[in-house]
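Excluded from the complex is one protein chain; the other protein chains are retained at their positions.
Moving on, here comes chain A:
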Amino acid sequence: MSAGPLIVQSDKTLLLEVDHPDAQACRMAIAPFAELERSPEHVHTYRLTPLGLWNSRAAGHDAESVVDALIKFSRYPVPHALLVDVAETMDRYGRLQLLNDPVHGLVLRGLDKIVLIEVAKSKKLAGMLGSRIDDETIAVHGSERGRLKQALLKLGWPAEDLAGYVDGESHDIALAEDGWTLRSYQQEAVDGFWAGGSGVVVLPCGAGKTLVGAAAMATAKATTLILVTNTVAGRQWKRELLARTTLTEEEIGEYSGERKEIRPVTIATYQVLTSRRGGAFTHLDLFGARDWGLVIYDEVHLLPAPIFRFTADLQARRRLGLTATLVREDGREGDVFSLIGPKRYDAPWKDIESQGWIAPAECVEVRVTLTDAERMSYAVTEAEERYRVAATARTKLPVVKALVNRHPGEQVLVIGGFLDQLHELGEFLDAPIVQGSTTNKERERLFDAFRDGSVRTLVLSKVGNFSIDLPEAAVAIQVSGTFGSRQEEAQRLGRVLRPKGDGRQAHFYTVVSRDTIDTEYAAHRQRFLAEQGYAYKIIDADDVLGPPLPQVD
């Protein structure tokens, strides 16, 4: 029995003990086929999924090598049934291929006739397949490429998509690497994406996802459609692209509620694409407006349902999804996977942090004890109002102020979900507020002021959850949120993870009301980050408020 670092569980999870001397080698060996599920401090959890196994098969690994890796690094005997299952699952990939036939166009070819017959009979594929060309080949309607792949995946016979991509309209884009270079993991991410054709790159907030996008554009050298969450995020993309690539102001268009420009590189918001007039999506023409060579989905975990449907029609174009967390609160990770593409790159947050590319962060949960009056009013509140009452307790205000005062000279973001509370905070802290109703112009002004340091403290509503690039923010104080949303927590932490000029530590505070539903939601929200290895520290509000305790030496 080898004393390897890996334990193979019967539910197909793999436990990797990170402190083991062979842990790094083991990680390299299993990364191609197992998906990292959790990476807390001692034992990382990977999972063997059919998707992961097929993915590695697509990348050229065979079942034998997977089984070898499992046996080599496993501490304990690996159940025979699991090994058999792995081999059988991997064997299912590639029995069917999507090819471009010079005569018949897109075809589905079965290397195994019986499988082809089996799937052709399936009702789920009705209408997607055309006429049978010969024993091994069936014509496929070109428009059904995405849906066919989705359906085949569900049937358990994933097709190998060898039909390739259209090059799109060529447009010269290059990175302007003056005084900076692409970081190694960014380069790996771009390479991984390009080799796979389409897919998702998962990087922590602040790790430079925009640059991965820019580098992908520079590799594609083609017209690009970038889909972002909101206008401000779009403008940040534009700014970054102008700074980091050879693109000029005239080449980048904005397609939003305010402007409708279509240029070689067009940045569009999800909102404008999914807006309807008379029940019809009016801005869908954008997808066909140019011969796009690359479509980039920013914050792919927020992709709204209609975009999935449009994406199914875009299978011939290269697609790049960018996100910090593939966790979707609606559980549609599978759709991201089948329509945008498999995960092409993923790095544990802590690894990037240890390389110094994101600021080290201290996560602190500050527990506030409610006053008796507040407790009483919480106690008698209706169930649906309870979270609001607990989260917006006035007791939090002085604590927030004390926390702000703890970090003199640092840029502080106060983030919350309830507007009343934010207004109170704004008055109490004497800080400007950015909320949904703030005009884009005003937002820009405030953000610029924050960046140059003339505004030290900024109160943000939910608009601050994503894609706001405020590199100097070093402290984030979260007072309330969208119930137990895990990705919101991760995104908010991301606001302060941009590496600081002097390598300072970032601070992320969550102020919660003790013994209320607020604490429970906080625990749920923290789960993702805890699994990413961020250990939350819990302190009592009194320790923040009170005078520093005399040191007893």
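FYI, contacts are C-beta pairs under 8 Å (C-beta built on N, C-alpha and C of every residue); 3 or more make two chains touch, one makes a residue touch a chain; residues count from 1.
We adopt the following convention: contacts and distances are computed from a predicted model.
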Options "ArsR family transcriptional regulator", "XPB/Ssl2-like helicase family protein", "Cytochrome bc1 complex Rieske iron-sulfur subunit" or "Xanthine dehydrogenase YagR molybdenum-binding subunit": UniProt name of the undisplayed chain: "XPB/Ssl2-like helicase family protein"
If I consider the whole complex, including the chain that's not displayed, which of A:Arg75, A:His104, A:Lys124 or A:Arg388 touches that chain? A:Arg75
Using the touch definition up top, pick the residue from A:Leu15, A:Ile133 or A:Leu419 that touches the left-out chain. A:Leu15
If the missing chain were put back, which residues of chain A would it touch? 1, 7-11, 13, 15, 17, 38, 40-43, 45, 71, 75-83, 515, 519-520, 527, 530-531, 533-538
